[in-house]
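Note that this complex is displayed minus one protein chain, with the remaining chains in position.
Going by the order they are written in, the chains are A and B; count residues from 1 in each one.
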Amino acid sequence: MTTTKSHWSKDAPLYLDYQATTPTDPRVVEKMLPFFSERFGNPHSRTHHYGWDAEEVVEEARAQVASLIGATPKEIIFTSGATESNNLALKGVGNFYKDRKNHIITCVTEHKCVLDTCRHLEQDGFDITYLPVQENGLIELDKLAAAITENTLMVSIMAVNNEIGVIQPIKEIGALCRENGVFFHTDAAQAAGKIPLDVDDMNIDLMSISGHKLYGPMGIGVLYVRRRPRVRIVAMINGGGQERGMRSGTLPTPLCVGIGEACALAEKEMGAEAERLKMLRDRFHAGINERLSEVYLNGDLEHRIPGNLNLSFAYVEGEGLMMGVNDLAVSSGSACTSASLEPSYVLRALGVEEELAHTSLRIGLGRFTTEEEVDYAVEKIATEVTRLREMSPLWDMAQEGIDLKSIEWADH
Amino acid sequence: MSDYVYLDHNATTLVRPEAARAVTAVISAVGNPSSVHGPGRAARKTMEEARRAVARLLNAEPADVIFTSGGTEANNLALEGSGRTRRLVSAVEHPSVLAGGGEVIPVDHNGHVDLDRLEERLLADDTPALVSVMLANNETGVIAPIGDVVAIAHRHGALVHCDAIQAAGKIAVDVIALGVDMMTISAHKIGGPSGAGALIVPGISTSSGAEIRGMQFGGGQERGYRVGTENLVGISGLGAAAAAAHAGLQDFARLADLRDAIEQGVKGIEPRTTIMGEDVQRLPNTTCLTMPGVDSQTQVMAFDLAGVGISAGSACSSGKTKASGVLKAMNMSDEVASSAVRVSLGWPSTAQDVKAFLAAWRDIYGRQNIDKISSPAA
Partner (left out) sequence: MAYSDKLLDHYENPRNVGILDKDDTGVGTGLVGAPACGDVMKLQIQVDEDGIIEDAKFKTFGCGSAIASSSLVTEWVKGKTLDEAAEIKNTDIAQELALPPVKIHCSVLAEDAIKAAITDYRSKKESKSEAAE
């Protein structure tokens, strides 16, 4: 792991994978540490000092999270992370209302945990519509509207995609859902703390948030569950009845404190941070384009969080490139699937050709990224791509004007 | 607060210094264990070290350890994941096991599950069953006859899940010797941080154990049994706590002396006190005992005011006052059950703490029952 320092040292890999996980902000760490030691306590032990102290700070954290998204504290359910939140939103709502409606609409570029959960719901008799995306990664509202039927229970569309960083038209989707009396869940793991979110303004009924994607700790997440009009869910984890029965288990006080503080910091600093990251991102993109030709940006540039670039470098192979830039911690494809050799399903859904999907790098910039780091990474990537292209038979053919598609490649 | 005597370690215990150090070391690092780059690989290495430490504590294979967000989730995973809809659970199980439903097998006055009844019920129906019995009870510390439970269950093709949340780190636990098919532990009960736990399924990594299915769907972490980005800080804290608890088992056993001192001390003040499970094997750190005629909640509040933290049973029931289900299941009268409190020592507990507790006990009892107290001179 790379320790976060204000000045990056060249001994450790340069961390440019902020969509996989963000370092915990030192200010968050500072807030959390006492709860790992002297201020320990089970927040459910209401009978003594330590329990009270823990309960108070957990409730404060709940309010901090609520404030970030314009919710009330009672609508915030702590979970173990966004994967659990997404599972709970889909299965929880699905199982509660399944006798009335059983159609769920989602989209093909959702996070794996949403897609996997939907597949399991299908086996349980639910009807799932997987909306396609356009070349820019965004869904079409007309297609969503057309997909809604009287049987539609819920729409689950992510706010920001984890691979390509594009921002879906959440407010418009929310309005459409509300008009049609359909619940709207959004996986906001990549969005919360990065772009303004307001559950009322956007008509969001359920929202998943992850601690470790917004400079908070791993192991904690949130599911926002609207109270007015009320959304009911069936719990997945049962037991002590914590979180008003929607999620049992002892609340991890330090982690709650951590995600709360992370949300508070994000709320305060989001605007300035977005501006700074956009400047760095544009510098990165321009630097690459200056040095290299035939680099393609995957996903819409305009509707995109400032900390993400997803670039395909034609005529070099992704894994080979990863090896060449191994002092940069960047990702090819999403973190959960990158151990496999399959090209990213998100890029394929955009219609990116398989060759280009193979050569994509996801560059995630964040709170601790500096201009110096950006310049170093640009230089490193440009040099390595150039070297690999000089080694690439495909690059030679392209330079000779040979259309690679005209060649009959043998399968292997 | 620094003088506060904390005797509620079964609710949550102090984070051990080793675990705090592990937490501090990992918390400022960045790396998703699923990422293939350097920071990701380092994160994975940290996680695998923790897995080995947990395995050592329980004599399990590291690959059979599945990390979860805590004991409650691990218990849910065991029950749900086993796919066995017929469940037989002892009457003194934790709410996270009881909430799953199933047939409740009664316990005797010591809190031991009724083995004859268990066998009878297994015989009555040949649907493949799951039996869930906790190793040590959170309220009384009574240690269950797991070996017998396993023998009976396996004779009838049933799987055994054992909630070892309270036992792990307090007594030697050998998942192989016990023969259980699944075992749950929780980090914050053994001196690790809250937010991490594990389900151990002996043999699952070699397909020679129980088969379970994950409850959640997604990224494929923990070989699909438990998906979602791992709580690396919590897991490394759990690993360090497991290692420290393992090394400290002998010291922990010595807490029995302090526990006995509490019980003898209270008996010295009021011989009519009832001590739950007194005649059977218990955890060295736990005692559940009555203050005759004084309501449990009143006691707990009075002790808190006196600077001593204890509890009136399990901490999970969202602060509501209700008589303990465990003591009722042990067939204790309302009078006894409503005057019992749980005192649970932890690895930092001292003789000084015992003295403070006894002084408070004498004081509270004296104030409530001024005429009942036996004269110290007598």
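Observations
The criterion applied here is as follows: contacts are C-beta pairs under 8 Å (C-beta built on N, C-alpha and C of every residue); 3 or more make two chains touch, one makes a residue touch a chain.
Every value quoted in this text rests on a predicted model; they were computed, and no experiment measured them.
Every visible chain touched by the undisplayed chain in the complete complex is listed here: A. Only one of B:5, B:36 or B:98 touches the chain withheld from this view, namely B:36.
Which of A:60, A:172 or A:317 touches the hidden chain is settled by the complete complex: it is A:317. Contact between chain A and the absent chain runs through residues 315-320, 323-324, 341, 343, 354-355, 358, 390-396, 404, 409-412.
Everything that follows uses one rule, which is that only the chains that are shown with their structure count from here on.
The touching residues of chain A, when paired with chain B in their complex, are 1-4, 12-13, 15, 17, 20-24, 26, 29, 32-33, 36-37, 40-42, 44-51, 79-84, 86-87, 111-113, 116-117, 119-120, 210, 212, 217-220, 236-242, 248-255, 322, 326-331, 335-339. By the touch criterion given at the top, residues 1, 4, 6, 8, 11-15, 19-20, 23-24, 26-32, 34-40, 42-43, 46, 68-73, 75-76, 94-97, 99-100, 186, 188, 193-196, 215-221, 227-235, 237, 297, 300-301, 303-304, 309-312, 314-319 of chain B touch chain A in their complex.
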